[in-house]
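The other protein chains are all here in position, but one chain of the complex has been omitted.
On to subunit A.
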Amino acid sequence: MTWVLNNLELIGSRTLSHLLLAIPAIVASFVLALPLGWVANRYRWSRATLLTAAGLLYAIPSLPLFVVLPSVLGFGVRDRINVIVALTLYGLALMVRSAADALASVGMPVVLSSTALGYSAAGRFFAVELPLAGPVLLAGLRVVSVSTISLVTVSSLLGVDNLGLLFVDGFQRGIIAEVLTGIMATVALALIVDGLLVLAGRALMPWTKARR
């Protein structure tokens, strides 16, 4: 506890760096997964192809990816961009399938009836299909968010600043309190972001509560 109190500033800055890595990656994988999920549902060939390809992303071992990406992308080894890109790829591995399932979960009757009302294809996507896919999208996003926040810590092995550095550093210097702080802060952060997502879901999708 004393260690925590003496290092509040460090914990705070590491948390902030952690979020600055995780949040762009979560947002990017969500935004990119939507069109990919849409295409996956659109054609017979595309579903198997895209979902398998996305799933395979998850099979890439993370540490080598963090090492290889800088030379592929041309940024420095410790540049945040590498980490964000790597995390986005892992996020996509989970989110593309979620997005495809979410869009497929929208019932055919409601799609037909909104077509009959006179929605254009694009209008129907944004006004009907996307909001109704919301609950399944949110479920996927919650998994991506927790997984990303925990994966960020791997990059600390390369010296990138985030909460993972607390347990790498604590392990090397034999400071148990620092190791525990790093782990608990990571878990706490994941839980807090998850809670915020749930609250945002309730605010944005009031009809899901009415249904129960």
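The working rule: a contact is a pair of C-beta atoms (placed from the backbone, for glycine too) under 8 Å apart; a residue touches a chain by one contact, two chains touch by 3 or more; residues count from 1.
Here is the rule we go by: contacts and distances are computed from a predicted model.
This figure omits one chain of the complex; the name its UniProt record holds, of "NADH-quinone oxidoreductase subunit N", "Zinc protease YmfH", "AzlC family protein" or "ABC-type quaternary amine transporter", is "ABC-type quaternary amine transporter". Among A:L63, A:V77, A:L112 or A:M184, only A:L112 touches the chain that is left out of the view.
From the options A:A40, A:L65, A:L132 or A:L166, the residue with contact to the chain not on display is A:L132. Those residues of subunit A that touch the chain absent from the view are 109-110, 112-120, 123, 128, 131-132, 134, 205-207, 210-211.
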